[in-house]
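First, the structure itself, so that you have it in front of you.
Here the complex is missing one protein chain, while the rest keep their positions.
What follows is subunit A.
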Amino acid sequence: MTTEDSTAHSTALLTLEGLTKAYPGVVANDDVSFAIQPGEVHALLGENGAGKSTLVKMIYGLVAPDAGRMIFKGAPYAPAEPRAARAAGVAMVFQHFSLFEALSVAENIALGMEHPPRMRDLAARIRDVSEAYGLPLDPFRVVGDLSAGERQRVEIIRCLLQNPQLLIMDEPTSVLTPQEVDILFKTLEKLKIEGTSILYISHKLEEIRRLCDAATVLRLGKKIATCNPQEETARAMAEMMVGTVLQVPERKAHDEGPVALSIRELSLPAPSEFGTALKDISLEVRKGEVLGIGGVAGNGQDELTAALSGEQLSPSGSVFIRNDDLSTAGPAQRRAAGLLVAPEERLGHAAAPAMSLIENALLTGRTREGLARSGLINWTKSGSFADAIIARFDVRTPSARVAARSLSGGNLQKFVIGREIMQRPDVLVVNQPTWGVDASAAAAIRQALLDLAAKGAAVVVISQDLDELMEICDRFCALNEGRLSAPVPAAGLTVEQIGLMLGGAHDMHEATA
C-alpha cells in the first residue's frame, strides 16, 4: 500500500478500488470504486442488472474480482470464500432466506455456525441480542410458523451474533409491511450508533432518503455517482439510476361505469400445503376503474390470480363478468368473455421460456385475435400480432423469432402485458406487473394500464409495491392471509392506514424497543 492510499482511506472501513468483473458477454462491474465509512449506512442503488449483486458477492467472497482491490480496516482484503469474509467481520442478509422451515430458530442459527455452543447457551444469546436490538424472537419457535418479517429477523440475528463491522443487506424491505419496515429501521439505526457500517441494497428511493448517509449509484456495471441521498430528490436519484428523464404516469378523469367484474363470497381451499386458502372474497370492479390489491406476497395473491384466470375453477355463483357466471369456465372461455390475466411469473407461467415470441403471442392470443381457424394455426397472422405487440410496447428484441427467455425481465414483462392489452380486454388482471422490472419499463407499463382503463376497461392490479398502487389506483384493498379488506378510495390514504389494512406488523409492534 502506498502512503498516499493510506492517508486517503485511513478513516474508511472498506474501500473498493477499480473492481471489475466480467462474465461471458457482459461486464457486470466496470472499474467500480467507493468507500464505506465506519458507522455509515451506505446505499447501493441501481436497476436490475446494474451490477449490485455482483459487487456485493465480491465483497462477501462469493465471486473473485477480475481486477481491482479492496481494503478493509486498512489491510488488503480478498476473501476467497464467505467464511473468510465472515471471519474478517463482514456479514450478509440475503434477499432470499436460507432457513429450514421444520427446524427451530435456534437450530437454524446453530446450523450456520462453525462451532455452535450448547443449545441452551445459544438460546440465551439469541434472546440477549434480539432484545438489545429490538427484534424480539423466541429461539424455540419453528421457522415454518414465522412471518416473512420474523424470518428476516432470524437472518439478521444470525449475522449480529458474529459482531460484524460491516452488515450487507440485500433488498431487506421487499417482504415487509410498512410497520415491519419501521422496526427494521430502528434496529439499523441502533447498529449504526454502535459503529457498525451497513451496505444497504435497494431500489426504493424514499427508504434510502430516510435511512442512508451516502448512496452509490450503479448503472450498467459502472459507478455513476456517490451522493448524499438527503440532499437529492428521489426523482433525481431515479434519473441517475436510469440515465434518462422519467415520465410520471398521467391519469385522466373518467366516469364511473357499470360493474365489469364481480367476485361474490369466493372461498377456496389452499391448492397445496404451502398455498393460501382464499376466504370469503368479494369485490366489484367497474369499467374504467383501476382497483389495487396490496399485500405481502404469499397472502393469496397467486391463488386469487389463478381463480380469476380460470386455472383454478370456483364454485358456481362466485366469479362474474358483467352478469355472466364464469366460475366454472376454463381460461379459454374466460378470455373469450373478455377477462384477461397476466400472472406474476413471467418465465414458465405467462410465457414459455424456450419458445419464440410468435409462439408466445399465440399462447393467449389465439381466440381473441383469430390466430387459428378450425384448429390450424395461422403463423403469418401470429407473427404480425407478435410484431404489433413489439412495436406498440417498445419491446427491445432483435426479432419476434427469439426465445422468450433471451429477453430482459423488463422487456418480457412489456411483451406479456402488451399481449393482453392488445387483445382489448374488458377486464384485465395483472399480478405484480412491475416486479423486477427497470424503472423506465415500469413507468411504461403503468401508463399502459392507465390508458387501458381510460378506454373503458376494468383493471385489477395485484402488487406488493404500495407506491405503485398509490400512483395508479382509484380504489385500494388489502389481501392478508387469504382475506380481502373492503376497498377504500386510494386518494388521501396514508402509509399507516395502508399498513393497518395489510394486517399491521404481524404482532411484532408491541415488542419494539
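The rule is short, and it goes like this: a residue touches a chain if its C-beta (ideal position, glycine included) is under 8 Å from a C-beta of that chain, and two chains touch if they have at least 3 such contacts; residues count from 1.
As a convention for this text, contacts and distances are computed from a predicted model.
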item: Per UniProt, the name of the complex member that is left out, chosen from "ABC transporter permease", "Anti-sigma factor", "Binding-protein-dependent transport systems inner membrane component" or "Acyl-CoA/acyl-ACP dehydrogenase"; value: "ABC transporter permease"
item: Omitted-chain contact residue, chosen from A:65, A:149, A:229 or A:310; value: A:310
item: Options A:355, A:470 or A:488, residue touching the unrepresented chain; value: A:355
item: Residue, one of A:29, A:314 or A:364, that touches the chain absent here; value: A:364
item: Sites on subunit A contacted by the missing partner chain, in the whole complex; value: 23-25, 57, 62-64, 309-311, 330-332, 335, 341, 343, 345, 347-355, 359, 362-364, 366, 372, 375-377, 379
